[in-house]
Structures are given as C-alpha cells and as structure tokens.
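Only a single protein chain was left out; the remaining protein chains are all shown in position.
Order of writing sets the chain letters: A, B and C. Residues in each chain are counted from 1.
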Amino acid sequence: MSVATTAQAPAAPARKKRRSPAMWLLIVAAVIAVISLVRIVTGTHELDSPGSLTAAITATCPILLAALGGLWAERAGVVNIGLEGQMILGTWGAAYFTYWYDPYTGIIGAIALGAVGGLIHAIATVSFGVNHIVSGVAINLIGLGLASFLAEAFFADLNSEHGRGGPRQLTGLAKPDTITIPGFSDWMADLAAKHWFFISDVASLLAALSTNLSVVTILVFVLLIATVWILWHTSFGLRLRSCGENPHAAESLGINVYRYKYAAVIASGAFAGLGGGFLALVSSSGYSEGQTNGRGYIGLAAMIFGNWRPGGILLGSGMFGYTDSLRLRDASTVHALLLLVAIALAVYAVVQWRQGARTTAMVVAGGAALFLLWFALTDEVPRDFTSMTPYVLTLLVLAFASQRLRMPKADGLVYRKGSVG
Amino acid sequence: MAATPAGEASSHRPLAIQVRGVTKRFPGVVANHDVDLDIAEGTVHALIGENGAGKSTLMKILYGVQKADEGTISVNGQEVSFSSPTEAIKAGIGMVFQHFMLADNLTVLENVVLGAEKLHGIGPAARAEIQRISDAYGFALDPDELVEHLGVGQRQRVEILKVLYRGAKIVILDEPTAVLVPQEVDALFANLRELRASGHTMLFISHKLDEVRAIADDITVLRRGTTVGTADPKTATKRELAELMVGAELPSPETEESTVTTDVQLSMVDVNLVDDFGRNLLSGINLTIHRGEVLGLAGVEGNGQDELLETLIGIRRGTGSITVGGVEVSSYSTRRRREAGMGFIPADRHRHGLLLDAPLWENRILGHQTTAPSVTGPLVNRRGAKADTQRIVDLYDVRTPSINTPARALSGGNQQKLIIGREMSGDPVLLIAAHPTRGVDVGAQAAIWGHIKRARREGLAVLLVSADLDELIGLSDRIKVILRGEIVGDFDPRNVTPQDLGQAMTGGKGD
Amino acid sequence: MPVVKRLLAAVIAPVMALVAAVLITSVVISVSGTSPVDFWQAMLEKPSNRSLVNIVNQSSMIFMSAVAAAIGFRMNLFNIGVEGQYRVASYVAAVFAGAAFVSGWLNVVLSLLLAMLAGAAWAAIPAILRVTRGVSEVISTIMLNSIAVFGVGWLLSNYGEKAGDGRRTTPISDDSLLAGWQPFERTDGKIWSLTVLAVLVGVTYWFVVNRTRFGFDLRATGQSETAAVASGISVKRMIVISMMLSGATAGLIWLPSLFAETASGHYFSSSTFQVQLGFTGIAVALLGRNKAVGMVFGALLFAYLSVQASALEFAGLDVSKNVVMVIQGVVVLTIVISYEVVGRWRTAAEQRAVTAALQSPSKQEVPA
Partner (left out) sequence: GCGKNDDDSNDSKGSGSNNSASAGTEDVCKTADGDGPKVALAYDVGGRGDQSFNDAAYAGVAKAVGEFDVTCFEGEAATGEAESVREERLRGMAEQGFSPIIGVGFAYSESVNAVAPDYPDTAFAVVDGFDPDEEANPNVAYLGFAEHEGSFLVGAAAALKTEKDHIGFVGGVHNDLIKKFEAGYVAGAKAVNPKIKVDVTYIEESDVKGFADPAGGKAAATAMYDKGADIVFHAAGGSGTGVFEAATAAGAGNWAIGVDSDQYLTAPANQQKQILTSMLKRVDVATLDMIRSVADGTPLSSYQTYDLKVDGVGYSTSGGFVDDITGDLDEWATKIKGGEITVPTAP
C-alpha cells in the first residue's frame, strides 16, 4: 500500500503541536507576572484591583455569550450576524419575565426569546437556503424594532415594587442572587490591597471571584465548559461539527443535517438571548432601549479572533470586556494599558520571528515600539480614543491574526438536502 | 455477444440485491427507467454505462439518498424501501461515492465513527476497532490523522473503512478508480478481492472496461437510464461491452502523422512555486512546446499539474521564466496572458470554467472580456457575444434549448463542450487543457479530440493534462510525467504503456 | 421558459412576500392590543401632499444608500459599512461647504466630490484589510461604523461650533443652498434639487453593471470568484475598486438634505444628521435584489412606511412607530425567502426545458 501514500498532496499544513497543561499554567503565570510588573512600575493598581476584575468579568460575560452563540452556529456551518438582534430580544424577555415572575424565570425568558430569534434565522437559512448574512441583517432589524415595539406596548404602564416601566425602559427589577464566600473574600481583598508583586494580583482575582459573584456569571462559565464538552466530546457535537465541515458527507452517513443545523442555530440564538438577559439582570437591573450597544457584533469579532475555539473566544471576549470596563473606571489605567500592549506586541513579534514570519515580526515590533513611545510621551489617553478601543482593537487583531484563522469548511455555505454525490 | 435479457444473472448464488422495474424521474429527466438488477452474494458486480446513463442515481436509490418513483428493491430477499442512508446502513449496505465524502478538518477516526457512534462510541473502543480493520486489510491509516493530510488513495481507503466499520456486507463503489493510477487501482482491487473472500458483496461502477473485466464476476449495462443487458466479463470483449453501452463502436484517439514544427511556442525555464507554508509545489520545471505539438503531462492528482497549469495562466505566481512565442509573459497578469493567445480549459469546470447562473452567452464572454466579439472598447457587445455563442453551440453540438439558458442547467458534458468551444475561438496560439473529456460521453469525447487535432494541425501548441492515460497516449506527441512538483520522466507515446506511465507517476523507475 | 412565466415569476415573489409581511405584522400589532385594521387604514390612507414630497426626498437618499450597498453585494462583498461611510463623508462635506472656500454652485460641486472621496477613503480601509490581510469585510465594516460614530462625534465636539447646548459644523451660506422644486403649496415643501443625484446614480449603476466590461467583471466575480480569477479578473483589484465605488456612492447619501434650502439646518449636527440610512439602504438593496428598478420600488416603499408612520399618532392610534422597523425587517426576510422559493421552481423549469431539448435529437441514437 506504500505506493498510494506517495500520492500525498505536496501542500499539507503542518499539524498544530499541543501544549501540555503544565505549559499552560506556566504561560498564565508569566502573563500575571508581566501584568503585576506593569502595575507596580506604573503604580496604577486599578489595573487589576478586585473592583476592576469584577467589572471586567461583568463586561465580558455578555460578549462571551454572544461569541459562544456565534460558535455554535458557525460550527454547524451557519453564519449568524443576527446575534445582536437576538441579544436585544433577550433583554426584553429578561425584563418582562422578571417583572411578572422572578429573575430566574427572567433568565429563561431571555433564553427563550433569543432562541426564537435563532429559530427564525434557522428557518430562513437552513430550510429556505437564504444567504446567511442577508437573513442576519433582517433579524437585527426585526430584533431592534420588535423589542422597542414590545417595550412600548408592555412596559410603558408598568409601575410597582417589581419595577418601574416606561416606553423605553423597565428598571428596578429584582436580580438573581449573588454569592460571596465569607471571610475568604475579605482576606483576599486585603491581600490585594497590599499591592505585593504577583501575590496581590492572584489575590485580587480570587477576591473578584469570591465577592458578589452572580449565579448567572457562574452559569456563563459553566456553559462555556459545557460547550467544549458537548461540541468536542460527544457524538452530538461531532455530528454538529461535521455539518459545518462537510454537510454532504454527514448526510451520506445518514445524519439529518437540517436537524443539527436547526439545533445549533437555535442554541446560538439562545446564547445570544442569555447574553441580553445578562445585560438586563446582572450588568444592570432592567431593560433600556439600545443597551446591547453592538455587543452582538463584538461577540462575533471575539469568536473570529478566538479562531472558532472556546479558549480563544474566552480570551477575545475577556480582552474586549476588560478594555471596555477599564475606560469607565479610570482613564489613567488605560494609559498603563499602553505599556502592556507594547509588551504583548513585542512578545508576539518574537514568536513570529521564531516561526520565520520575518516581515510580520518587523511590523508587529514596529507597533510595539509605537505603543511604547505613546506610553512614554503622554500621561493619559484621550477619553475619545478609549471608547473606540474595542473596535480598533478588533481591527488590529483581525489584521494581524486573520491568516492563521481556520473557519469551518462549509461555514456560510447554503446546503440543500438530497444534493449528495 | 448479444445482450442476454436482463435479470438472468450468471450466478447461482443467492441474491444480495434484487432490483425490479425501478424508475426515477428528476425535473424533466428520467434518470432511471424500469431498471432490473440482480447481484449475487459474495460477488463483485460491475455496473457500466455512459455518462448520465443513470448509474449514480441507481446507486443513490439503493443507498437511500434518493427515493425511487416506481419499482421494488429487495436486499437478501427482503423487500425494502429506504428513505435515508441510515436505513440502508442498517440493512448492511455501504456506499463509496463518486466524489469523496470526507470532512477535511476532522480526523480519520471522526470521519469514520460519524453517524455510527452507537457502535463503539467515539473514543478508545472506536479507535481500536478502526485500527483492527485498518490492519486486517492493510490500509495503514492513522486514526488520529487529519483527513486533509491524506492523499487520494488513503482517502479512498478511509471511505472504504467507513463502510466496513458499519459492518456493511454490501459495498457500493461509484467510479472508485476514476482518480487512481494503475498501481493504486491494483491495490484497491486487491482489497476488493479480500473483501469478496470475506463474504462481502460489491457493486462496482467504472467507465474503464479493462478494469471491469479485471475485477468483476458479473456485468450489468445501463443505457439511457435502463438496463440493456448483462455480460460475462470472462468472455465479453471491450468492443462488445462498448456496443452494449452506447450502441456504437468505442473510439480511442488515434495519433496521425506528427505536425510538430521547429519554432518554440511555449518555454518554461526553471519555474518554481512555493505555497504559503514555504513548501515547494513546483520545483525546477523546464519544458518547451513547439507550434503544432501536443505535450502530454501525466501525474497522480495532487502532484502539481494543476499548480503548473495555474502558474502558466497566471492564477498563481511562480518564479522563473515563461515565454510564449518568444515573449516573456511571467510578469503578465492572467488577462494579458489570455490576450497573448493562451487558452485555458480548467480541471474543474464548475469552479474555474463557468458562471453557473449566467446564460451561455455571458459564459462565452468569460475569459474573453477584452477581445472581440465579446466587447467593443469598455462596453459589452451583447449582439456579438450572442452571435458567437450560437456559432459555438452549433459547431460543438452543445445540447441546449437556447443560448439564454443558464449554464447550470446544462449537463456536464455539454458544459464542457461549451468551454472548449470558447477557449478554441479567437484562435489561441497555446492551449492549456486539463482533462478536456472528463465526464463527457464517448460521442462528445471523439468530437473534442477532433477539434484539438484540427487546431494542432493549424499550428496550435497544446499542454494536455489528463488522468485518462489512453487519451494522453493517443493525443500527445510527447509525454512528461510530474511527481511531487517535479518533472520525473519523458516518454514517447508511440512506445509506452499505461503501466509504464503509472509506474513513473508513482515514483517507480523513470524512463 | 416562456416570457409569460418569467413575468409571472418576477411579480409572484414580491407579492407573496408582501402578503406574508402584512399578515405577520398584523399579528404583532394585535398582540399589542391595537386593531390591525385601524393600523393599516392609518398606514394606507392617502398621504398628504406634504407627505408625498417627503416620500420623494427620503426615497432619494434611501435609494442612493441602497445602490451603495448593492455595488458590494453584486460581487458578494457585504459592505455593512455604508452607515459609517456616509456619516464620515457627510461630516467632511458639511465642514468643507461651511468653510465656503468657494461660493455658489461650485461650493456644492466640490463638496459632492469631496464627500465621494471621503466615503471612498473610509470604504478603502476594509477593502485593503480584506485583500492584504484577508479580514472579512463584514466584521471590519461593522467595527468601522462604530469608529466613525466616535471619530465624527469627537471632531464635532472638539472643533464644531457651539449652537445652543450642542455642537454643529459651520452653517452653509445661502448662496450655496439649492432651491428645489415646489410641486404643491409652499407649505407643502419642496422636492430637493439634489434628488436628481439619485436619478444619476441609478442610471449610472444600471448602465455600468449591465452594459460595461467592468460591470461584467463585477457580476462575474460575484457569481464565482474562482471562475473570475481564471478568466483574468484581478479579484483583489475588483474588491478595492468596487468597495471604494460603494463608499463614494455612500458619500452622496445625505447631501440632498444638506444643500436643500427647505431642509432645516444646513449643517452637520447630532439632530440634523439623519442616521440609519445606511442600514435602511442595505435592506432596500436586498429588497430590490440589487436591481436598479427593484431598488427604486424598495426605496419608495420604505420611505412611504417611515413617512406614513407619523400619521399614526394623529390617527390617535396607540401603537409604537417602531413597528415600522419591524415591518421593514419582516419584508426583507419574506422577500428573500419567497425569491428563494420561486428561484428553485424556476431552475427546475429550466432543467425541464434543457432535457426536453436533450431528448429530441438524442432519440435516434438509441437503437430501437
């Protein structure tokens, strides 16, 4: 049989080498150390104070959920830019059901309305083979319009101890419970306040995680892990992914591709809806028009940045969440961030260089130098730019990373049943 | 021999599959009409017929991908009616499709267990089972390898593995040899024989009659959607089978007296091409083609012939020098190269040759956007383009109701005829042709060969890539063999056999 | 296939879609407790003269926005960034026109050109990212929309002139304002002069796409990038050019309003600048299947909906105007779906035609 193996196609991308858990721990430690250094050098302890981290986590969750939604859909081969619209529906659902029942019903309501948005997208793209972007655009229109329409219809007259309504908001809703580990939380907070190297940074992360942590936040991370498990360690996940890689192959093996695509896209909508719910019930306590503020799109970007992998997605969402929350906490910290970015770019440049991508390395190194200069020559970042950060960041990241990205083979392609062979 | 009435299979064994009066209609097309088929258990049964005779359709029906409109199918004596492959698989039928059905970004294991997770899960048990089968038949497959890293032959074995993994006793193979070189074909046949020995029944489709006679126990012939008879591979000759298939003599290209001239039309000097990962796709390619010469290029799919053609036409950018008629064109864009008289018949007509949803006359313009009669200055010349399209349709016998029909609606062969007509018009000086008759039925095949020869007589230089070695030998004045992006052999078609070529193509000894 | 059938196919899809849309919205409305009948009566009652004028003015802007989007769509470029492009361009044009470097119509012409340049430049960013770095234009344009909002807002609040508690660009001097045409009473308003831009843009779009080599390349690239490459089209070049054309067209969107004497506020400010036109344009492009004529109808429909919406409150209906957005979204969805359905039916018919043709001559080849 060796004969045939010589028919090996010349172009075969090198296999990714896996890093061991220990390796990962080392990397994480290194990152924390660097952050700690920057914190101490610049003296901006807000950089990773428990408060900042809590804020960052809160800001991350909705984006993360949107991104996971994107992941589910696109792993099954359906592009879902309707996330934003589904998220908006989620905010309305959360508010409505929380007002009439309780926060947990609210969460379910958010998920349900998001799922409805997903269902519409599925019907259009899967059953009718409509272009995914087109359907997504329409769903964003509908989501935005419907939510504000329903709000005006159902919230305007609400007014009781459960919350106060208006045509564009429903505020003062009950919130899901939060969890604080008594003792530990304070101890960690104290440690963090010591501003020691490394220890305080770890402490403040633990403090953030052990103080007033919303159960929904916990749910989000459970869902993240569940996603990994379902998509990569169950046959359901395997089938779902096969629909995103080669639906015809899946069909030829007797898999009902439509069913899995439907499941994936509905799940996608549900995630986005929960994201909306999070905004309405955890980030704040109520519905207010336009509160999603493009997070659905940012989530999409985070997913692409994360290369359609949960790990990367967490990283991407975290980045956006962090920068977005930091600018509201204290502008000077954003300035310290410049140094951090400079260092990160420098490291990336080195990596690139060692992988032989000389030109990229040079470019990145140049970027690092610029950021360093910016950091050195100024003592604060103009507020106007800080609000742009997530968007500019997305562009930069995509500009540097997009080559090495690998989207599902059949992502965004319209598939029709019975077209096998 | 005359066609024995369908149904009397030459085997006394019990029937694994019995098809009676199956009819399948597509919008307007009758793909299968009153088809009868008997397949004896533990035999290799060959199904032959020209393109579009309805072979794949019949197979898809057997495998539950499509549903028959009329007729009955019984498996091992049981009458069945599958509405999805799942049911066919349950009934012990497996199918290897005409085009690979693999997810590149999944591992061999994932591809195999997909849909059959119930059997051994998706973990170690499954891996062990795959290993077992792979060893049993000498497939030499690593379960955790990504499929995208596999070669054609290996992918085919993954396909077979998928079938066996599901414990199928009846295996359908739709044109499995189309993409294989003789050596790989032999290997495949070895596997099939082992399978037969272990009691499997195989239904085997091919256009290559020698292969059929080499492997099959029985042969059934399909013509225009219906069974026209069965034959015994031991006694039937190629010619007889051909007559059964098309009711006509099977043509094969005959080289006439050479028309090769001395003036060089194309010369490639030390052309190299690397991919994004820095690996060599083409290394040190040197070749020249004279006016009136056809240079054949033989190679296993994926060894750089597509890249070579694409570099020539300018879709890919390599290093080194390319001159056409003495003019250095390596700096030219694809458009300028076409303007310089290079015609291009791509390997994949759907991806590179046609705008499937555009009418034929717009497809005539494609690739000739800058030259009359398609355009005048910056404007599209609709009248001119339509007139010329009509000319092509008539001259090349493209079967279509009108030149306003979208290309998608045409059959593969007719699409191919249109492309060839288009690339021949505007008298090119150099034709770069990949598989000009792939998927084309015998009638059209002969016609296309005719056109190429005529143009060659008029001084056209042709670079011909084809997986059909007979075609290659029949048409070419010289044959070069390409392996892993390098030219490894140089043959004279007058004294070379497909086997020699196959050996060179797979890294056996050169000339 | 027969012409009759073709025509039928052409009209059947939109009709199906509109019916579906009406039904769905009626459900939504009745959910909110308003009677759909009353609603549609209010929406469908004959528009006042003034409304007619507004519909014309609005649709001119929406139409140009649709064309801008369609240029990209025609070659599978999803330029979601029209919104940002016309914001940037409008600001630039307003600043230039306000500065009055030149006076009279010359000021107008130069501003138009400048707006097109600005729009093209802003659109060039995603184009270049796409061809050099392979960044999906969908994401990049979405990001650039937000960046445009911040960027322009920042410029305005730092360099704009104070007006009440807001900021604005310097108002355009009267000699550069265009009178427009007055079809009815004076109080019924005027049709803005620059609505002619929409006509020009429409005609040019139709001609370039259907009659020129460039247009052919554009459509070819849209239908099959691979085939386009093989045919000698430089796809990268096409992407950059068409993206910039799209941006240039987007640059014009708001200018009819800016230079219209009768429009309120001849400057760029948070209240005078009309947002959302970019997204409306995308919807209309989808609605009109990127065909010039189709988009004309689409633009008129959307303009009609948004103008008539203001009739709702005088009709004393207690229904949110945002329902218009719902209708628009639903229409887009139902339109594309019904076109899909009709499309399948048509392909089948074409294949039938083909095989009919295939059958007849091939018959005698089969020995009896």
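In the analysis below, a residue touches a chain if its C-beta (ideal position, glycine included) is under 8 Å from a C-beta of that chain, and two chains touch if they have at least 3 such contacts.
Remember, it's a predicted structure, so these values are computed and weren't measured experimentally.
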Contact set (omitted chain vs shown chains) is A, C
Only one of C:S140, C:S257 or C:N290 touches the unshown chain, namely C:S257
In the full complex, chain A touches the hidden chain through residues 46, 49, 51-52, 55, 58-59, 148, 156-159, 161, 163-169, 171-172, 212, 279, 283-286, 288-291, 293, 325, 328-330, 383-384, 387
Residue list for chain C contacting the dropped chain reads 50-51, 54, 57-58, 149-150, 152-154, 156-157, 162-168, 171, 187, 189, 257, 262-265, 269-272, 274-276, 306-307, 309-310, 313-314, 320-322, 324-325
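Heads up, the rule we're going with is that only the chains that are shown with their structure count from here on.
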The distance between the C-alpha centres of chain B and chain C, rounded to whole Å, is 45
Check: chain A positions touching at least 2 other chains come out as 403
Seen from chain A, its contact residues with chain C in the complex are 81, 120, 124, 128-131, 133-135, 137-146, 148-150, 152-154, 167, 294, 297, 300-301, 304, 384, 387-388, 391-392, 394-395, 398-400, 402-403
Chain A partner, complex, touching residues on chain C are 28, 31-33, 78, 80, 129, 133-136, 138-140, 142-144, 146-147, 150-151, 153-154, 158, 279, 282-283, 286, 319-320, 322-330, 332-333, 336-337, 340-341
Interface with chain B, chain C side, in the complex: residues 211-217, 219-220, 223-224, 226-227, 229-234, 347-358, 361-362, 365-367
